[in-house]
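The complex appears here minus one protein chain, its other protein chains still in place.
Think of it as A and B in the order they're written, each chain with its own count starting at 1.
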Amino acid sequence: MAQVLIRNLNKKFEEVHAVKDVNLEIRDKEFVVLVGPSGCGKTTTLRMVAGLESITSGQVLIGDTVVNALPPMDRDIAMVFQNYALYPHMSVYDNMAFGLKMRKFKREEIDRRVKDAAEILGIQSHLKRKPRQLSGGQRQRVALGRAIVRHPQVFLFDEPLSNLDAKLRVQMRVELKKIHDRLGTTAIYVTHDQVEAMTLGDRVVVMKDGVVQQVGEPLELYNSPANRFVAGFIGSPAMNFATVRLHEADGSLWAQGDGVKIEVPAAIAARLRRYAGEEVAMGVRPEDLRVATDQDGAGLSVEAIVEVVEKLGSEILLDVQVGRSTMVAAVEPTVPAKRHDRLRLALNPERLHFFDRASEAAI
Amino acid sequence: MAVPYALTERPSYAGAPRRGPVTRLLEDQRWLAAVLLAPTIVLLGLFIAYPFVKGVELSVTDATVGVAGHFVGLRNFAALMGDSIFRIAVANTFLYTAVTTVFKLALGLWLALLLNRHFKGKALTRAFVLLPFIIPTVLSTFAWKWMFDPTFSVINWTLFRLGLIHARINWLGDPGLAMVSVIIVNIWRGVPFYAISLLAGLQTINPELQEAAAIDGARPWQRFRYVTWPLLLPVTMVVVLFSIIQTFADFQLVYVLTGGGPANATQLFATYAYQIGVGTGLLSQGAAVSLAMFPVLLVVVIVQLLYIRRVEIH
Partner (left out) sequence: MIEGAKWRRWLFFYVPLGAFILFLLFPFYWMVVTTFRPDAELYRPWMAPNYTPFWTLHPTLAHVKYLLGETLFSRWMLNTLVISIAATAISLFCGLLAGYALSRLDFPFAGSLGTGIFVTYLVPQTLLFIPLADIIRNFRLGDTPWSLILTYPTFLIPFCTWLLMGYFKAIPKELEECARIDGATRWKAMVYIIFPIAVPGILSAGIFAFTLSWNEFIYALVFLSSPEQKTVSVGVTSELIRGDVFFWGALMAGALLGSIPVAVIYSFFVEHYVAGLTGSVKG
């Protein structure tokens, strides 16, 4: 039962300003994911919430309490680490019971909680084993179990799935989601994997260079990224960008660049008009490109030369050359494109993104 | 830095247990470190730092056992300069250290290379090889002293039966041979330490490197010279510097075998310091002899620290 409030949080290591003025409100029962490239300050932020890193300035509140000065043991949180951090000299049972023993729970209560958690995670039969006798996935479950038995106010996850192989990662992701739905404990989850962020998070916080770039629900980030960084970071394959100059002709707004000449749809032209005569960055997601048909007007398509064809089964990724720059298009698996083919790609006009060249903010 | 936990108000939310002042203090890394280091610092301060200061203090007085003594400046050290026995001891110590170190390194490396090969009973051999190092030096040195006995020497008996000698060799009685004997025993005791340490170093070298060099056409000697040796050098340096310090300050071996004799032929810094400081009771002069080792040891320690730092940077 706790929300987490982060107010003007800063962390300075000797030379590096790792976390800059972070403000976040994580609501009770919410699953919030911090995502960003390595060195973006997401882990440092999490570790400050945990109490493992001192806070340079700002405040962290768990529930209604400022916890800045509380040691980790008194914050009533549980954390799952990337390398699981299982105590190698203790059995699975003792690993899960350790936190409860430290808090002087009764033996029967410890036993009940450990067995409950083991049942949720399906590791009842491994309780007597040592961590080194377990597979990666089982270790991951034990690490989760150790957090669950505590019934903490907040779960903290530091890239818990990144040591697992791809298949197991997907499986554990689903399980994690189920467990959270069942327990309803507030959770903060750090990852560098945007797919994990999108699938797990009720809300996602994108960070870069210690600064929060955008906070929002997954689709919000996908559909209306706040800036060019978020646009490029969320979505796979990444958004294509082209530098275009906006100008007005024949009563409509045109975006013209190297190999690109597009008529900006009226719906968004209004807010772009003040950039007329200037260069802006235009972004289009690979999945918003398709092979043009005769119905598509010349104003909403580009000429492209196919360089690489990646057949994924459900779709085909075309690495194409447009002018002198490259783009990726995700097209129907039935498209018979070959290397060196020339084709025209149509853009979905509703899903074009424009960014200020200097500030990189969305227009 | 955040305000230390210990200095702020107690946690106020309902779930937080009440912590005593000691618990809160020990959550601060600096306080915890201070507490954890205290026993060590007290013991080392009392029995290393204080004796060192005391030694310097003694060496500039004319104290003897039971007599406090007066300040005499550097007179003790000046006296040492003119002391012919001290000069012999200095020369002996350098000779002893240099010769034994060269032999211990060469033989130790050779033995390490032998032990690094695969053969039956390797573990057992390695265990036995280390015996001279782990058995109390004084006790094993007595075995050597008995083997060097002027009348009943088993070495002499063997050499005589093999027809290599016709008259007995007075191993410890002859000034020149005494030094040789002492050196042999030191090598005997030191080789296992070198061999096992270097063996550990060798085992960290990926055998694929050897194989790659062999495929590149390197002869065994070239493989050693250009692959093994450079990779072994860091361990070797530490082992050698470590051993130099131990050898330079050696005492027990010579004390048992010759007591520094005959006619000071095997006198070392430490045995001479013992003779003067304890045997004769001239505390201040004995302390001065001991301290005269210090500059040399300091140089070796500094070289070692610099070397370790350099290795750590790479």
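Assume contacts are C-beta pairs under 8 Å (C-beta built on N, C-alpha and C of every residue); 3 or more make two chains touch, one makes a residue touch a chain.
Since the model is a prediction, treat every value here as computed from it, not as a measurement.
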Revision key, fill the gap. Of the chains on display, those the missing one touches are A, B
Review point. Out of B:127, B:212, B:233 or B:263, which is the one that touches the chain we can't see?
Key: B:127
Check your understanding: Which is it among A:42, A:146, A:285 or A:353 that touches the chain not included here?
Key -> A:146
Revision key, fill the gap. Filtering A:41, A:63, A:99 or A:145 for touch with the omitted chain leaves A:99
Exercise for review: Extract the touching residues of chain A with respect to the undisplayed chain.
Suggested key: 50-52, 71-73, 75, 77-79, 81-83, 85, 87-89, 98-99, 102-103, 146, 150, 156
Review point. Can you name the residues of chain B that touch the chain not displayed here?
Key: 23, 26-27, 29-30, 32-34, 36-37, 39-40, 43-44, 46-48, 50-52, 54-55, 57-58, 107, 110-111, 114-115, 117-119, 123, 125-140, 142-147, 149, 151-154, 156-157, 160, 168, 188, 191-193, 196-197, 200, 207, 210-211, 214, 220, 235, 238-239, 242, 245-246, 248-252, 255-256, 269-270, 273-274, 277-278, 283, 286-287, 290-291, 293-294, 297, 300-301, 304-305, 308, 311
